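Below is one structure, written out as structure tokens, with a few remarks after it.
Note that one protein chain is taken out, while the other chains of the complex remain in position.
Coming up: chain A.
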């Protein structure tokens, strides 16, 4: 499948990251799981942004998903979650484009105080819909020849992104953003997948 699930803009503060705006496309998940999936994607976005140093790009491969993150030098961060077939190049160009537009609309000083509900940035949903078909990105890829793909750090699991001593299970159980239902969902998913790994 070629699918774009989530676009998210965050601000990386000194200790934690805050969401500035997110958009999701979760129609391919079953109705009762969409809520949990959305919570998890938000949780991932935040976790990964917090563990990416400013002025760098990362791509994280987790299960069926690819998560691309770019934290700019001024601490504005963008995250895109797609499936494996969505071209990475397009994802990273899309992040750059979104962050550029966001910083034009909202001044740098306002970012630390911004609340997600106060941010009006409807472009995010438009892009999410438009870029489901990556060929839409055709015009855009030409501008972005300066995107040096060799500089994108690629991780094969989310664990590789975590700092030493951190465990994903602990982060999940401690997280306040995840509901009880989502945590149960996570546990079941871990259990069903665990037969194929020795960890």
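Going forward, a residue touches a chain if its C-beta (ideal position, glycine included) is under 8 Å from a C-beta of that chain, and two chains touch if they have at least 3 such contacts; residues count from 1.
Convention: contacts and distances are computed from a predicted model.
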* Structure fact -> By UniProt, of "C-CAP/cofactor C-like domain-containing protein", "Protein prenyltransferase alpha subunit repeat-containing protein 1", "V-type proton ATPase subunit e1" or "DNA 5'-3' helicase", the chain left out is "Protein prenyltransferase alpha subunit repeat-containing protein 1"
* Structure fact -> Note that chain A touches the chain not displayed via residues 1-3, 28, 30-33, 85, 87, 90, 133-135, 149-150, 180-181, 184-185, 187-189
